[in-house]
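All protein chains of the complex are present and in place, except for one that has been dropped.
Chains here go by letter, A and B, matching the order in which they are written, and residues are numbered from 1 within each.
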Amino acid sequence: MKKHNFGKGLMREWPMHLMMLPAVLLIILFSYIPYAGLAIAFERFNPSKGFFGSPFVGWDNFEYMIKMPGISQVIWNTVYIACMKMVGGLIVPIVFALLLNEVIHTKFKRAVQTLIYLPHFLSWVILGGVLTDILSPSGGLVNSLIGWFGAEPVFFLGNEKLFPYVLAVSDIWKEFGFGTIIYLAAITSINPVLYEAAICDGANRWRQIWHITLPGMTPIIVLMMTLSLGNVLNAGFDQVFNLYSPVVYRTGDILDTLVYRLGLIDAQYGVATAVGLFKSVVSTVFIVISYICAFRFANYRIF
Amino acid sequence: MVRASTGRTVFQLINYLLLAFFAFICVAPLINVLSVSLSESAYAAAGSVKLWPVHFTIESYVFAFKDKLLLSSYGVSIQRVIIGVAINMFLTILVAYPLSKEVREFRFRTLYAWFLFITILFHGGLIPWYVTIRQLNLMDSIWALVLPSAVPVFNCILLLNFFRQLPKELQESAHMDGAGHWTILWRIMVPLSKPALATLVLFACVNHWNSWFDGLILMKRPEHYPLQTYLQTKVISFDASALAGATKEELESLMAVSDRTLKAAQIFLSALPIMCLYPFLQKYFVKGIVMGSVKE
Partner (left out) sequence: MKNVNWKKAAGIILAVIMLTISACSSDNKPNEGDSGTESPSASSGADTTHASEKPVEKADPLGKFDPMIEVTTVKSLDDGSMNFPEGESIDNNLWTQGFEKELGIKLKVEWLVPDNQYDQKLNVMIASDDLPDIMMVNAVQLKQLVDNDMVADLTEVYAQYKSELTDQIMTSDGGIGLKQATFDGKLMALPQMNGAADSAPILWIRKDWLDHLGLAVPTTMEELINVAKAFTENDPDQNGQKDTYGLALEKGLFGGEFVLNGFFNGYHALTGSPGNLLWNKGSDGNLIMGYVQPEAKTALGKLAEMYKAGYIEKDFAVKDVGKVGESVVSEKIGMFYGLHWNVFTPLPSAVQKNPAADWRPYPIPTVDGTITAENLLGVSNFFVVKKGAVNPEAAVKILNYFLLKQNPLSPEFDARFHNGPQYPDASHSEYKYSPIFVFHPQQNILIHRGFVEYGKARDTNVLSAWNQGNQADIDLLENGYNGTDGEGKAAGVKTEVWAGWMWSGPIGAYSVVNSYLENKQIVEPVFYGAPTPTMTAKQSTLEKLILENYTKFIMGVRPIEEFDKFVQDWDSLGGADITKEVNDWAMSK
């Protein structure tokens, strides 16, 4: 009886398995097989002995990581900065997409859409130089504006307290175009009939947004939020590396810049891999929690 | 007819101004780069160039185009984008369809979904990745740039969500008319997902266009570098400590390298194609002809 059901199911489903096949093969090849390299996190890696010949050292690399001086401050910095980016990176594009959606003039709308996506293309190597200019306490654009209002110039990139916020704001600025596009695509997929019905019921624009647009975007919002949770420990190496300096180490040094220095000077593969593994585990925990919550409370399967 | 209230007009005005402001601050750095590239070298080096070229000259572009390696890297990147994005989109579509089904329709969907998703969470690391590609004999070929990232899981998840929002009745009625999965996918789902697909094409193009690290590690000669890899070697700040014992010739070539206007020209040239791509795709971001409601 079971066999019969299984057979019948397979008959119906085999085209779908076939569709999955090429992707699955490629993923096994390029993602799963390399997972063997995670073994490095538990070894004192010697390249000539390879992944399975190097001496096994158990949790030593992780211990080393935990004992690194200043590690707790660095982890706190990482989480703090990453959280600000996640929250800002979620809200700003949504608001922007909504605002943009209100624009009637199509040419303007398209122009704006194109322009906001631009900072995404420039690397932090370049933007680092640009930002240093703009935020300079002696003649930079922002401080000139502050000067108009009669206030003292602020040394943004050299101020321990302000630095994390500078990181968050500049990153949101660079990437909000990306989120906006996704949300706009979601908005355009909402059935116009719903809006017509609402207008007939006398809803004004705000109510329409609140009751139609936002709920229509919810699945995508939840998805983006969940995926971004995976970045809770990714405060953005490229950006920090190009903007930080010794004077803001205390609040600006993140996990990745610390590991970079370790890896560069000491070639500590084991520790670097251990840190990477640690980050992955933490991300997974957060994402799984979020997936379960969305499923239990909103009956929504994220994927 | 809707009466335009004052409140609404004010709102529109503020909205436009706000959006214009944000658009401006987004495009300003690029304008700065463009201006630097069109300015005379000494003024660029002095930091005098803001939003307008100082002492206009196109010599940096002339110089850039003489660079055979820049041209060849352009070619490699274009090749990479065409092949890579085609493979990406094909696989994304193939994968999103089965995964968008309910469990009762496709019993292994959750297993597959997690199978894919884990690859976002965990990575084996640089060395195993490199060793795998080397063992497969892909080094120094276009396939090394295109195959390892062939399945863009993030895009797949986005698309499967879009597919889910399409009305089930469409699929069910097609099924009853005798259409198989393949037909349903390509004849119904895909045409209705234009905004999503356009978005994903854009993301895939940008990803391939901007990758530089794989090009560096997997290619054996600079002639095979994709554009951003090549650019990276130009823009990166050199390590000054290595110069202590440099010879005269090395130092002289250094003078040419630290030319800011040249760097700016190269940067601008590398961003240009993608900037042109976006407006091209925009016509697909139209209000949908989608019918039906959202998920139950």
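Here, a residue touches a chain if its C-beta (ideal position, glycine included) is under 8 Å from a C-beta of that chain, and two chains touch if they have at least 3 such contacts.
Predicted, not measured: the structure shown is a model, and the values here were computed from it.
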Sole residue of A:Ala197, A:Val247 or A:Ile292 that reaches the chain not shown, by the stated touch rule: A:Val247
Selected from B:Ser5, B:Ser48 or B:Thr183 as touching the chain missing from the view: B:Ser48
Option touching the unshown chain, where A:Tyr80, A:Phe155 or A:Phe178 are the choices: A:Phe155
Residues from chain B at the interface with the omitted partner, ascending: 41-43, 45-48, 68-69, 111, 126-128, 130-132, 134-135, 216-217, 219-222, 232-234, 236-258
Contacts of chain A with the absent chain, listed as residue ranges: 2, 5-6, 28, 32-33, 35-36, 45-48, 50-52, 68-70, 129, 132-133, 136-138, 155, 157-158, 245-247, 249-250, 253, 261-262, 264-267, 269
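The criterion applied here is as follows: only the chains that are shown with their structure count from here on.
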Distance from the mean Cα position of chain B to that of chain A, given in whole angstrom: 16
Residue ranges of chain A in contact with chain B within the complex: 9, 13, 15-17, 19-20, 22-24, 26-27, 29-38, 40, 51, 96, 99-100, 102-103, 108, 110-123, 125-127, 130, 133, 173, 177, 181-182, 184-185, 188-193, 205, 215-216, 219-220, 223, 227, 230, 269, 273, 276-277, 280, 283-284, 287, 300, 302-303
Residue ranges of chain B in contact with chain A within the complex: 8, 11-12, 15-16, 18-20, 22-27, 29-30, 32-33, 47, 91, 94-95, 97-99, 101, 105-108, 112-113, 115-117, 119-125, 127-129, 131-133, 136, 147-151, 154, 156-158, 160-162, 164-165, 180-182, 185, 195-196, 198-199, 202, 206, 210, 235-237, 267, 271, 274-275, 278-279, 282, 285-288, 290-295
